[in-house]
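Only one protein chain is missing; all other protein chains are in place.
For subunit A:
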């Protein structure tokens, strides 16, 4: 019952989502290999090797793998697939881009965004923006699974480092696409998907200046990440990578503070598993109050500065 975990990393460091997906993988079976596909990625590989419960780290390095574009990454995983009966990845934008390609080439149905491992072939996954939970059993010879990491704790450090094994790469798939540039948001805050506290803003923030001026001071004091609703992102108040929801990031921090967010089902899908939810909204009927542990009916432009100065 060997499992191949396709790691999320940026060559220099391993994403915490990989450590969380490892916890899910370990619930499927004991023999987990982590695949680091990249270029100059020895640092990410040694971080993976340090995690508890890893059998081997496979390090595949090539120019075409530097950014883990779908076509070469999928070709690489496919070449390793015969040794595994489960192929798993965190449901990051990279995992979601690559794994369905692998599944199709293996002629199997991927199980997307799993939130619970019931058994080696049976999984729970949300459908309809999390308004229903499907329990599905895979009848395919190889299981291809992406994991919604919010509900899994990150695997800790192991007692001894796992071996790092170099694997052969080919240039399969490399001609189809090429990397041009990353336009990544500059951000010195905690990552949304691993933050303990998130301060999130909606359409009510009104402009990108106000979004920053009102939310950032509170987030700074709390050491929190900043999130946003789709309306705030569509209006240009916040970059796309801050979107929380059905089609954005799924988060489950200890504390989620929703400011001027109405609570549409697509937004709730991304945050309703937070431990404590606080809602600040002028409309006492806003649906966000139905999921909030603590609600304040009022103007966020008054409440947030007051909160900031009381912290």
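Throughout what follows, a residue touches a chain if its C-beta (ideal position, glycine included) is under 8 Å from a C-beta of that chain, and two chains touch if they have at least 3 such contacts; residues count from 1.
Operating definition for what follows: contacts and distances are computed from a predicted model.
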Just to verify: the chain that's not displayed, which of "Electron transfer flavoprotein subunit beta", "Subtilase family protein", "Cytochrome c biogenesis protein ResC" or "Xanthine dehydrogenase family protein subunit M" does UniProt list as its protein name?
"Electron transfer flavoprotein subunit beta"
I'm checking contacts with the chain that's been left out. Which of A:11, A:47 or A:92 qualifies?
A:92
So one chain is hidden, and I want to know which residue out of A:109, A:154 or A:167 touches that hidden chain in the complete assembly.
A:109
Tell me which stretches of subunit A touch the chain missing from the display.
67, 69-71, 74, 92-94, 96-105, 107-113, 122, 124-140, 175-185, 193, 197, 222, 230, 233-234, 239-241, 246-247, 249, 254-255, 265-266, 272, 275-278, 284, 289-297, 303, 306-307, 310-311
